[in-house]
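Contents: one structure, followed by commentary.
Removed from the display is one protein chain of the complex; every other protein chain stays in position.
A and B are the chain letters, set down in written order, and residue numbers restart from 1 in every chain.
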Amino acid sequence: MIKPELLIEKMDTIRKQNPLLHVITNRVAINDSANGALAIGASPIMAEAHEEVAEIAAISNALELNIGNLTPYSIQSMMLSGHAANEAGVPVVLDPVGAGATSFRLNTVRNLFDELDIAIVRGNAGEIAAIAGANWGAKGVDAGAANGDILPLAVQVARRYHTVVAVSGTTDTITDGKQAYLVRNGHPLFPIMTGSGCLNGVIQAGYAAVSANFLEASVAASANYAIAGQIAGERSGGPGTFRQLLMDELYTLNAEKIQKYADLEEVKLP
Amino acid sequence: MIKPELLIEKMDTIRKQNPLLHVITNRVAINDSANGALAIGASPIMAEAHEEVAEIAAISNALELNIGNLTPYSIQSMMLSGHAANEAGVPVVLDPVGAGATSFRLNTVRNLFDELDIAIVRGNAGEIAAIAGANWGAKGVDAGAANGDILPLAVQVARRYHTVVAVSGTTDTITDGKQAYLVRNGHPLFPIMTGSGCLNGVIQAGYAAVSANFLEASVAASANYAIAGQIAGERSGGPGTFRQLLMDELYTLNAEKIQKYADLEEVKLP
Partner (left out) sequence: MIKPELLIEKMDTIRKQNPLLHVITNRVAINDSANGALAIGASPIMAEAHEEVAEIAAISNALELNIGNLTPYSIQSMMLSGHAANEAGVPVVLDPVGAGATSFRLNTVRNLFDELDIAIVRGNAGEIAAIAGANWGAKGVDAGAANGDILPLAVQVARRYHTVVAVSGTTDTITDGKQAYLVRNGHPLFPIMTGSGCLNGVIQAGYAAVSANFLEASVAASANYAIAGQIAGERSGGPGTFRQLLMDELYTLNAEKIQKYADLEEVKLP
């Protein structure tokens, strides 16, 4: 059973080790993603040029691939960096933005899973359902469906691809196919901030960079991010101030706040 | 005559219908544009890849094309999505950023008008004047000229291209070539926020998505955006806090604020 003490320990480890995160992401979320990585104590590098992505991925502590603005060029950037990361033992986190929206996106996600070892895949319910081959009725890339029934599909994806699946929503669902956790922290302003899911993916990479156990990393990332957002939401007057206070809270998060807010539950799998 | 009640009704309709907006825009404004769309209750999708733009435009409730960072690739994205939108009856909003700055931009705008049915074109005075073939002395893409004499040129563009023209400035001027409205709301910090005009264009698309009458949609979009900014400006300490409070105000705008602030005037055309 994962306890708040583990969330605190992981948070502190990132601040101490200052891991280098290679992030390939979309143009909408790129600025918040870099700022959020800095706020938790990591060093982001957002390189996408074919000339350098393999070189950078190999020296990074984690690689995060986000398909929000897919182009044939960026797909190749992801493949080059992903292979280099896999060879160097650098964990790869995948954010399958809008996987259910077009066949172009879903095919790309399938190809990335086929070619690469993915440590953690983080998406909303619609995206994870699309990867599982189920129809979830996603709408746009910011779709946040209720999470009630997503666990069986998340387990299915985790087992098929030998990966940790983190489903973001009102309640986050995290599973490696053997164990599963729910994180009940969060705030209704999260889905009104574009790229808040994408930043979650980057933070997953920050925690994966300092952990051998990717299930623990993903639960800690999900919980600490949701707690920071919950506190930011309570202090904000809308999505604009929420976004800035979220960065402040990621930076000032501490043991006391985590102990006070953390709301985790382990779910037994059949 | 458009009254504040109509502005309130349109605002509520967006929040109820949650329209999907396909937005192709520049790298500077893309994050604020997505956040602003979410703040008014729409769902933005910022896809630009040729593999998927037609598919996405056809299932959207409006398409917004912004030429801020033109490339041959993005022009093709706009043509593909624009034709798909026209065929599917999805309204298209055009933001001709910097149309007067280079011949490359002006030619692109002319080609978009020739090939596509544009429901609303939103620009500053210099951009609309450039489309009309007049010399307005624009400076950079954030040029905000005084609007006094723009109405005849706006009417000319509206009639030539059978479109609604929304000219942003200290006073906004909106016309479909038959009727014209002035919106006197706003705040001096608007032009100090990069992409504030681009976000206006996205909001025009949000209102067009839920309206059969594009003149009404454009007046409501212009007024509600200007009112949100006016309130944000009164509360802010400069352009940084203005930008965040603008998002908060778009999200928390309500009937009471609109009734209190709305400053509309109908202008009789000759």
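Quick note on the criterion: a contact is a pair of C-beta atoms (placed from the backbone, for glycine too) under 8 Å apart; a residue touches a chain by one contact, two chains touch by 3 or more.
Because the structure is predicted, anything quoted here is derived from the model rather than measured.
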Residue in contact with the excluded chain [from A:I8, A:A34 or A:A205]: A:A34
Residues from chain A at the interface with the omitted partner, ascending: 18, 20, 27, 30-31, 34-35, 38-39, 43-49, 51-52, 55-56, 243-252
Hidden partner chain, residues of chain B it touches: 26-29, 31-32, 68-72, 98, 101-102, 104-105, 139-143, 191-195, 236-241, 243-244
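Keep this in mind: only the chains that are shown with their structure count from here on.
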Intercentroid distance (Cα basis), chain B paired with chain A, Å: 33
